[in-house]
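Structure below; questions to follow.
Excluded from the complex is one protein chain; the other protein chains are retained at their positions.
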Amino acid sequence: MTFKKFLGQMKNGIITENPSLVLLLGMCATMAVSTSLKNGLGMGLATTAVLICSNTVVSLIRKLIPSKIRIASFVVVIAGFVTIVEMLLDAFIPTLSNALGVFLPLIVVNCIILARAESFASKNPPLSSAVDGLSMGLGFTCSLCAMSIIREILGNGTLWGVRVVPSVYEPALLVIMPVGGFLTLGFLIALVQHIKSKHSGGKEEDEQ
Amino acid sequence: MNDVTSKTYILRLTVTLFLVTAVVALLLSFVNAVTKDTIAEKARQKLSAALCEVMPEADDEFSDPIYDDGSCQVYKATSGGRDLGWCIKYPAFGYGGELTLAVGVSESLEVTGVAIVEHSETAGMGSKADNPDWLSQFVGRSGAFTLKGDGDHIDAVTGATVTSRAVTAGVNGALELAAQIKGGEK
Partner (left out) sequence: MSITGLISIALSAILIENFILVKFLGICPFLGVSKKMDTAVGMGLAVIFVMGLASLFTWLVNHFLLVPLHLEYMQTLAYILVIASLVQFVEMFLQKSIPTLYRALGIYLPLITTNCAVLGVAVLNTTKGYNLLESVVYGVSGGIGFLVAIVLFASIRERIQFSEHPKAFEGFPIALVSSALLAMAFMGFSGLKIW
């Protein structure tokens, strides 16, 4: 794999085909855990780790698995990696695994992971599948962070737990509540669509 | 679609899926064996730190609970052989599921401190209850607590009534448990 191809794949995952803002995959996690930057970043990186591992393994075993039980086998592989990430987080960063709660095991059913396994890793060699996992994961992380930054500042007046807004501003709790999740994601995607229709090539969508 | 129902084909499917699952299960049990002790140790450290926090004068040895029913645990708090009271790990049910509280109760059934060991409340809302200033409202008082809106005593955290109510109920439960233990009922 050349460096240029690597860059191309990275740009594809992070910008042109950003999973949550352009492909509209994995919305549950995007909205649920983006209440603070710490959670958003943690969830993004955990998902990235699972994506890289599952994409690599799926690509390695893609020729051995009969197509009828393809999905079932992929799901088993993904569930395995999710559980490993869960255990590692429990052991080394328990506060994070606590904050993500039920959404940690739910990485299994995050559509991004199965979608990439099915549409990319099952058709491509291991190395480029791993890179695809990395770029899609980072794209997911970027949009999660964008959501979290907006919601944490507006809804809590803090960023990474540190107060950044003068105390005159009374934080709008609503933005951190479920309502704010729907609203923020709606406006972000609208922004992306707006930029896309202007440039019609669509670049640098999720720069905050 | 393609009607491949021959026995060998089905067998092959079953064996492949079984192998995949077995390999994954094996890997999981390996990682579990490696991380299990660290996880248990981390949880123990966290609990013992919280128990020390709610009974600052006590010697920091909380190893054998004198009462344990799975969800609540009561530890005897002593200082140089003198009984101080009890440190209690008590569950409460908040907005995002279960919270674990550590409550210190003196011999005279007064609260010496409250700490939240673990919670999964919404960041920025329910999590605001995990704040020493708010939790210190309970310290030095006794009896059944109620929130201001519901009666008296405790100011609820703005925007986190459910969590405040859960913590208050948990502290009340811990006090009751301490009273029962003092009375020799448990």
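Order of writing sets the chain letters: A and B. Residues in each chain are counted from 1.
The rule we apply is simple: contacts are C-beta pairs under 8 Å (C-beta built on N, C-alpha and C of every residue); 3 or more make two chains touch, one makes a residue touch a chain.
Being a predicted model, the structure only gives us computed values, none of them experimental.
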Omitted-chain contact residue, chosen from A:G13, A:G42, A:G80 or A:G139: A:G80
Sole residue of A:P66, A:G161 or A:G186 that reaches the chain not shown, by the stated touch rule: A:G186
Interface residues of chain B (partner: the chain not displayed): 21, 24-25, 28-29, 32, 97-98, 162
On chain A, residues whose C-beta touches the chain left out of the figure: 24-25, 27-28, 31-32, 71-72, 75-76, 79-80, 82-83, 86-87, 102, 105-106, 108-111, 114, 174, 177-183, 185-187, 189-191, 193-194, 197
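Going forward, only the chains that are shown with their structure count from here on.
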Chain B-facing residues of chain A, complex: 35-36, 39, 61, 64-66, 68-69, 72-73, 76-77, 79-80, 83-84, 87-88, 90-92, 94, 98-99, 101, 152, 155-156, 158, 171, 173, 176-177
Parts of chain B lying in touch with chain A, wherever the complex brings them together: 9, 12-13, 16-17, 20-21, 24-25, 27-28, 31-32, 35, 38-39, 42-43, 46, 96-97, 118-120, 122-125, 159
